[in-house]
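Some notes on the structure that comes next.
Note that this complex is displayed minus one protein chain, with the remaining chains in position.
This part shows chain A:
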Amino acid sequence: MKISTGTTNTQIVRRHSLFTRLWHWITVACLIVLMMSGLQIFNAHPALYWGQDSNFSAPALEITARRGDDGAPQGIVRIGDHVFDTTGALGLSRRDGRLEQRAFPAWSTLPGPQWLAMGRYWHFAAAWLFAPLLILYLIYTPARRERRRQIWPSIAQWQALPRTIAEHARFRFDQSRDYNGLQKLTYLVVLFALLPLMVLTGLTMSPTMNAAWPWLLDIFGGRQSARTLHFIVAFSLLVFFFVHTALVLVSGVFNNLRSMVTGGYRIDKAASDTSADRHA
């Protein structure tokens, strides 16, 4: 009864406002700079701890290099008592053809060479763009009912959540006006939990902010705990980045990209039907 795309069974709706689109792409650029300069900063002391200070003899995680049993240098990641050989990627990697001891490899850091001062400049400059825009967006999104509906799952969507997950696992996707329940939940967690956590755990590492807002130390259990959480949440966002990009690619890349560039999104007219025979 229905034909998939490009026929009169579809229509274009305006999915994203100009502010949402601008916020999205500026944030993408900021997060790339923040991630890469963050790895540069991490490389200055490539170990993580839990608590107020650093227990140098027993870090929770450490990325370093050592001599292997055969005497050859070896890059390793140590998590608690477990040691993983990561030569070539973590701990020991090539830059300009030469092996170098560094936690994250040169291609992943900003700037490439070990240069903490410049990494900090990039990190704080990007943070100054990212954090105020995030605050604006977190006020903007729930400010209007239609945008609350866009991001908060309906009762039907909560109930349909298991089915939605099952359909995602089979790579079947709706092209409807609304986000489905799983999308909404994911965006809620990223927007209202992960991104604010990045800002707050980042501020907790600042000694002046600790004096200004001592409660930061209390909610995260200390400066080194905050640094570890900053790292964990950053890599959670990296996982989100890859899953999000993959789903954008497989669920109609042109339509998805258009909705985030011009705002226009093509939907099936009978979008609320069951969708077993519909696909992207």
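The criterion applied here is as follows: a residue touches a chain if its C-beta (ideal position, glycine included) is under 8 Å from a C-beta of that chain, and two chains touch if they have at least 3 such contacts; residues count from 1.
As a working rule, contacts and distances are computed from a predicted model.
The chain that is not shown carries the UniProt protein name "Sulfoxide reductase catalytic subunit YedY protein", picked from "Sugar ABC transporter permease", "Cytochrome oxidase subunit III", "Sulfoxide reductase catalytic subunit YedY protein" or "Glutamyl-tRNA(Gln) amidotransferase subunit A". The chain that is not drawn here is touched, among residues A:128, A:158 or A:171, by A:128. The residue touching the chain not shown here, chosen from A:21, A:78 or A:120, is A:120. From the options A:217, A:232 or A:260, the residue with contact to the unseen chain in the full assembly is A:217. Taking the complete complex into account, residues 41-42, 44-45, 47, 49, 52-54, 56, 96, 110-118, 120-122, 124-125, 128, 205-214, 217, 223-224, 227 of chain A touch the chain not shown.
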